[in-house]
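Sending over a structure as structure tokens; questions will come in a sec.
What you see is the complex with one protein chain gone and the rest in place.
Labels run A and B following the written order; every chain starts at residue 1.
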Amino acid sequence: MKKYVSDISFCVGLALVSIMLLVLCVSFFWLPCDPEAMSGLLKLKPPSPEHWLGTDQFGRDIASRIMKGIQISFLIGAIVVAAGGVIGVLLGACSGYFGGWVDSVIMKVIDAQMAFPGVLLALMLIAVFGNGIGNTILALSIMSIPRFVRISRSGFLRLREADFVRAEKVRGASAPRIMFIHILPNLMSELAATASLTFASAVMSEAGLSYLGLGITPPDPSLGRMLSEAQGTILRAPWYVLIPAGVITVLVMGFNLLGDGIQQVNERR
Amino acid sequence: MIFYLKKAAGLLVTLILVSVITFGVFQILPGNPVYIILGVDADPAQAAALEKALGLDRPMAERYLDWIAGLFRGDLGMSYRYQQPVSELLSSALEVTGSLAVVTLVLTVLIGVPVGIWLAGHSHKKYSVIVSMLSQVSLSVPGFCMAVFLSSVFAVSLRWLPSMGFVSWSDSPVEWLRSLLLPSLSLALGSSSVLIRYVKVSVTNQQKQDYVRTAYSKGLKKTRVMYGHVVRNSLIPVITILGMTAADILGGSIIIENVFSMPGIGRLISVSITSRDLPLLQGLTLYLAVIVVVCNFVVDLIYSVVDPRIRLK
Partner (left out) sequence: MKRQIGIITAMTLAMTGMMTISAPALAEEEEPVIVRASIGAEPDNLNPWMSAATDTEAIFLNVFEGLVRFDETGAVIPGLAEEWEISDDGLTYTFHLRDDVTFHNGEQLTAEDVVYSYETLSGLNGEDPISSKFATITAIEAPDDFTVILTLSEANSAFLQLTRVAVLPEGYEEQSTAPVGTGPFAFVEYVPGQKMVLEKYEDYYDEERMPQIDGAEIYIMTDESAVVNALQSGQLDLGTVYADTADYVIGDFEVYSSPQNMVQLFALNNSVEPFDDVRVRQAFNYVIDKQQIIDLVFSGYATELYSNFSPVMAVYYNDELTDYYATDVEKAKELMKEAGYEDGLEITITVPSNYQKHVDTAQVIVEQLKQINVDAEIELIEWGTWLEDVYTSFDYQTTIVGLTGKLDPNDILARYTTGFKRNFMEYSNENFDKLISDALTASEEERVEMYKECQKILTEDAAAVWISDPNQIVITRSDLKGYTFYPVGFMDLSKLYFE
């Protein structure tokens, strides 16, 4: 742990993520205003004591919407990392541990997916399944799988010939047992770094999809959609666009730095 | 050579797979291209006439097989939406996206390499922390946010550069570059941040190598060692990153092209999906696959020039 603390990327990343987590926790119990209440009189008002971050084009309180939006970002990030991670690690583990035709089939499929830009994939998925939080998560999860497969595959490839694995094999341990009880824990820090980076890119991709009018359905406040709504009013209320952009940047940067930090410490070891 | 043939064969399998999947997806997707083109005011007789003109009155499977047959003759078919040959649409979009990629790569190198080298040489100074933090920030700002910001400052407020459109190189090289600067910069800031990190790590590692010590002990000057040996040997990761960036941009920067109203590949991708333009989308996926191969191939080629040892393998 000491090693992590001495790494500046890790510390800054952790600090940023902690701030966001704090906001997230507060938002479950308390919001400054109703995030969906509209008012024609309060259209695009600059920050004031009643509305700390001002109001949007419908006179809704931006601070409350940002807090709600952070909930959704965390929800998307967490599920994408969990789903993409579980599937990716399973595939990567099989691919790396068994090798042979299992490996080549899995890698072919992953390569096929990698050969196409993520946005094309997401556009097609959303065209088929429609907008909405569930489908956004589905699309982003599928997009995140290859990353986990590659990392875990190389880990399993490296460790399957290690002494402790041979010893377990000799003792007659089953393949799943060796894979997930013995090898997997050794890859945890690498996977943690990947998870952190995936989280960051999920947040960013959601913003991109929402900007294109896909992604989360209104009136759910998503940071990405807020950004695209704010963009339309940039000449009249320039501060509005800075808020979601800033929060997205802090979230992405926090998880990026955290991931980098873990990676750097691993490399130093 | 055999390596490339193998790679190409693998890609062909991928390609067929993707093509079939795309076809399948379009079977499920609701929406008729004719009505998407004509909109809510379509006249039934007119729609029928257009359907016939586009050949949409034939079953989908038959049209797909026709398309594949045409492929072997080098014919990518006609786009429903634009009623122009797909190959023409692709090549004019490629000019836009290709130009965007070239300028972005140049900017990425111009920002990434010097800053990376500088950081490697000054890794313990305080301001180097600030520079690396800055590059982290530019990596985390969403690309289109950067684009909106740059265009509102340099195009809208200062009126230095155009905020939209694309001018062909053959019309005016100066206008060409001017029309590309802002979109390229929005893309290059992110990719140069990645490059900075890799260059920094790579140069730092090279500096620890024995040959560097030997060079110093021979009495060579620091700059000579740096640019004569270290930087050259650190270029491999640069090429890898550039290859990835090129493939990324050539694959269509839908959002950036949207912000700057550029008629590139990204635009075609979203149009082809929303207007159910199957021939166009099939043509695009083909193009995307080719881009991946070509980028990989070029990267490999440059490797062998930079590092002759690779050729021997």
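List of remarks:
In this section, contacts are C-beta pairs under 8 Å (C-beta built on N, C-alpha and C of every residue); 3 or more make two chains touch, one makes a residue touch a chain.
Note that the structure is predicted; figures quoted are calculated from it, not measured.
Annotation: of B:M60, B:L134, B:V156 or B:V305, B:V156 touches the absent chain (contact as defined above).
Looking at chain A, the residues touching the absent chain are 36-38, 40, 43, 57-59, 127, 130-132, 213-214, 217-219, 231-236. Residues of chain B in contact with the chain left out of this view: 29-32, 35-46, 48-50, 52-53, 81-84, 89, 92-93, 110, 114, 148, 151-152, 154-157, 159-166, 174, 177-178, 181, 223, 226-227, 258-261, 263, 267-268, 271, 274-276.
In this text, only the chains that are shown with their structure count from here on.
Chain A and chain B have centres, each the mean of its CA atoms, that are 23 Å apart. If you check the complex, the residues on chain B that touch chain A are 10-11, 13-14, 17-18, 22, 25, 28-29, 129, 133, 136-137, 139-145, 148, 152, 156, 248, 251-252, 254-255, 258, 266, 269-270, 273-274, 285, 288-289, 292. Across the interface of their complex, chain B is touched by residues 8-9, 12, 108, 111-112, 115-117, 119-120, 123-124, 127-128, 200, 204, 207-208, 211-212, 227, 231, 234-235, 241, 245, 248-250, 252-253, 256-257 of chain A.
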